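Below is one structure, written out as structure tokens, with a few remarks after it.
For this view, one protein chain was removed and the others were kept in their places.
Right after this comes chain A.
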Amino acid sequence: MFEIKDKTKIAPDIYRLEIEAPLIAKKFKAGQFIVLRPLETSERVPLTIMKTDPQAGTITLIVKAIGLSTRQLCALEKGQTVADLLGPLGKSSEIENYGTVVIVGGGVGTAVAFAVAQSLKEAGNRIITISGARDQSFVILEDDLREISDELIMATDDGSYGVKGFVTEQLKGLYARGEKIDRVIAAGPLPMMRFISDITREHNTPTVVSLNPIMVDGIGMCGGCRALVGGKIVFVCVDGPEFDAHQVDFDSLMRRNNAYRGIEQEKEHACKLEAEIETVQHDQ
């Protein structure tokens, strides 16, 4: 089980993985995620399910290799298996016909954005998608997004592809052109979601964000994924991951997500050193 059926590099350090997980493929609903361990010795890594193929029994993940565990995952090749994988976890998105929904995806958050947009489209909504990337090389999932969007705005920070500027400016542009927006869904880095939330609050647009706190078990036992929403503690892995953006305390969440930064870098450094020593010994 959990064999990697396909692996494609879609941007620098970003991979699209198709993994065999038939039960999860059958159950998945937009907005949900899985937790996996690449190796028997790895930490537990939460990742969004972009889409599934119930017939083939596979799930598709979009992974950015940013640290030790995601690098371990992305180093696995087609035909290899991940040690552990469970899901689908979390609550699914609320899907209704709201009217016009703007979906904002930044970085690998685009994977959640895609899944939710697809379901909302099927429910009859008009979908305007804003997808942001640093530059042309980081543009991902454009074809997938085009298929399910009534309007797709591709934005890059440097203008090397699509329109120039941050996703926030594109959203402001939609309001400026008089677009009547019934709902906004944002998934991406926390600062991005916070800025989007600030804009939609001014326009009183109901807004949902998909939160990505640090998780351990992912099944509602450890309490590590807690966040403050409306002044109350929520547990993102079981109560979320989607919440009313205007109630989220982004400041504390951003701090918590950086809590291990130094320790993680040290661990990664130590592992690299070990690997290097091994290669040197191997070469001798």
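The working rule: a residue touches a chain if its C-beta (ideal position, glycine included) is under 8 Å from a C-beta of that chain, and two chains touch if they have at least 3 such contacts; residues count from 1.
The working rule: contacts and distances are computed from a predicted model.
Not shown: a single chain whose UniProt protein name, out of "Sulfide dehydrogenase (Flavoprotein) subunit SudA", "Carbon-phosphorus lyase complex subunit PhnI", "Aldo/keto reductase" or "Peptide/nickel transport system permease protein", is "Sulfide dehydrogenase (Flavoprotein) subunit SudA". Residues touching the missing chain, restricted to chain A, are 23-24, 27, 37, 41-44, 68-69, 83-89, 216-217, 219-224, 226, 228, 233, 235, 238, 249, 251-252, 255-256, 259-260, 263-264, 267, 271 (touch as defined at the top).
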